[in-house]
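Pasting a structure here, questions to come.
Only one protein chain is missing; all other protein chains are in place.
Then we have chain A:
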């Protein structure tokens, strides 16, 4: 009896191992239908969907459709990715990091995508990064700004970021103010009380210490995220009488602050600086005071240079969605084009390269994008390096226009490779080369 039992057990174990081997054989990375599958993860619901997620998803659809038809201008006038049709699997980023890790695994292991592009939330980026390395899947973070991404992932192989580090936003903003507001004596900040707002304020204050040491912090306010009503904070800022008010607010909170502060005359004689202000450019309709300094987290959206690709993106996006593409749309397009360039560099036309070939090709790559030429020149070739632009919003005869736009070169606002962004700013931004 004992003998038979143990033999049954052994047989069961063998069967189990055989099935496991079979299962792992079938889960090998491959788009079985000859298409190149890309997972697209962005906010389709929740507060970040309106300003960021949906414009990104729309851009992804526009670019991927056009790529499949071969309608993009050169150098992207070949069909699909490396001759393969692109199939997008779109997933909602809403719901927190635990759920995103689960859904990332589902994308890779159940839906068998060949690459993933996504993530707006910094928390999601930090949680996904080790999982992408574990599952060995090329993953492009297209928007999240946390400086910790490549501090925690010291030797990235499969994780890339085609968007810029948030450090760039605030160094750029500080330089712009120092150049355009030389008489500024004090500044104040109002930030959402979570990682993004806290980091933005630290970066900005430290950068100001070096580019404009005479300017003092007049007040700082940290209302909670999605608070919506800023009466008390607006009073506190009015009393402090700063020359400049800096805010990293985004989406609905940002628009609420613009409206409520405007109604109470907060911006009279003061300059409002919105580092994410570009997403609202078509929505303020003159409610943001003329002269508000806005940024687009890099040379994106309204700040994108005029070239064949940006012209194409604007025309195609407008035709499809009857709306202007904003900075998240440009960032999404940029990530897709980075992937196309890398895959086509990795294997001869019509062939599907392996994950390892794709990431090897993408490391340190230089590619064309609607925002200009992008170099993956930081975090050992895994982080894009670009300049940033800021400008003043003006509403004239029913149209939003940008004035006094100033661009700062990538070397002027980006920390050198291997340095932590915040420490670099604290040390006085050594090695920054500005023209």
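The rule is short, and it goes like this: contacts are C-beta pairs under 8 Å (C-beta built on N, C-alpha and C of every residue); 3 or more make two chains touch, one makes a residue touch a chain; residues count from 1.
The rule is short, and it goes like this: contacts and distances are computed from a predicted model.
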>> I want to check something: the complex is missing a chain, and I'd like its UniProt protein name from "Dihydroxyacetone kinase DhaL subunit", "ABC transporter permease", "GNAT family N-acetyltransferase" or "Cationic peptide transport system ATP-binding protein".
In response: "ABC transporter permease"
> Which of these, A:86, A:117 or A:131, touches the one chain of the complex that we don't see?
Replying inline: A:131
>> Considering the complete complex, identify which of A:83, A:123, A:252 or A:286 is in touch with the unshown chain.
In response: A:123
> Hey, which of A:90, A:308 or A:402 is the one touching the hidden chain?
Replying inline: A:90
> At which residues does chain A meet the chain that is not included here?
Replying inline: 16-17, 19-20, 23, 27, 44-45, 89-92, 96-99, 101-103, 105-106, 108-111, 122-123, 126-127, 129-131, 134, 146, 148, 152, 193-196, 198-199
